[in-house]
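Complex shown without one protein chain; remaining protein chains in place.
Let's turn to subunit A:
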Amino acid sequence: MKVVHSNTQPVMLSEEKKRSWLSGLLYSRKVAPYVFVAPFIISFLVFFAYPLVQTFVMSFQEVLPGETTFVGLENYRKLNNQTFYTALLNTVQYTFWTLVVLIPIPLVLAVLLNSRMTRFKNIFKSALFIPVLTSTIIAGIVFRLIFGDMSSAFMNSFLIKLGLKPELWLSSEGTGMFVMVLLASWRWLGVNMLYFLAGLQNISNDLYEAADIDGASTFQKFFHITLPSLKPVTVYVLTISIVGGFRMFEESYVFWQNYSPGDIGLTLVGYIYQQGLAYNNMGLGAAIGIVLLMIILIVSVISLKLSGSFKEEH
């Protein structure tokens, strides 16, 4: 008994000490915040910061099994080729068209759905939102079949019925871009609409009532109350759409598996995939990634600057 007693005493003490140390940590004003944000910080460091630094280093290397050599700016020099410019141009065009479609249309739809006169609101809302829940790849396969090159494909047989000529949708430049933007628009319309709807709920009704008293028309109310009040939401949607446009990959991959005729569907991310994985040029792939990062950064900063988001709020 005695032996056991004398043995358990210090164990209990250390247990207690441990517990008090832990509670001290959790209740400490200095340390606790760091403990709580630690999961994010750690996952950020491991899954974002480290790969980012590593990518930057890799963009100056040639990476092969068992041997990694520094090649200076060689990878960046190799980017001066036609395929890279094609990919860049495609990506910029795609981003531009998604912005043209995916900001005004969801905004107008949101306003219509927010209007008191619209009926069956919930049906429309869910109908427009459902595409978001599908996978790009699965929806893309359906799109590919609809826009097949054969005259028996859905869209072509439709065109023929209308007395028009069938198109080689996925084999020529303009139509290829059109189908990619269409797929993206179909899928993302609902999300952007939801952002705008949320923004609309925040606009005080007093403003509209005051405008009514002043005798403002519906259009005047839209342009002078709704649009300016939605600016923060619009800037947010614009920024994520720019990032989304530049990092596009699936919409192109599902149609052509990265081998599009005349590279009409090659995007910058597709080019990373091609070089880094298909050709085992990890260094060059990393260099494209860094260039893409720079482009997105610059474009986003410019768009935020132009929309006045850096100014202090009053």
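Heads up, the rule we're going with is that contacts are C-beta pairs under 8 Å (C-beta built on N, C-alpha and C of every residue); 3 or more make two chains touch, one makes a residue touch a chain; residues count from 1.
In the analysis below, contacts and distances are computed from a predicted model.
Engineer: Just to verify: the chain that's not displayed, which of "AzlD domain-containing protein", "Pyruvate dehydrogenase E1 component subunit alpha", "L-arabinose-binding protein" or "histidine kinase" does UniProt list as its protein name?
Structural biologist: "L-arabinose-binding protein"
Engineer: Can you work out which residue in A:Pro106, A:Gly148, A:Gly190 or A:Gly289 touches the chain that's missing from view?
Structural biologist: Touches the omitted chain: A:Gly148.
Engineer: Out of A:Ser23, A:Gln54, A:Ser115 or A:Asn202, which residue would touch the omitted chain in the full complex?
Structural biologist: Among A:Ser23, A:Gln54, A:Ser115 or A:Asn202, only A:Gln54 touches the chain that is not shown.
Engineer: Which parts of subunit A face the unshown chain closely enough to count as touching?
Structural biologist: Touch with the absent chain occurs at residues 50, 54, 63-67, 81-83, 148-150, 171, 257, 259-263, 266, 274, 277-280, 282.
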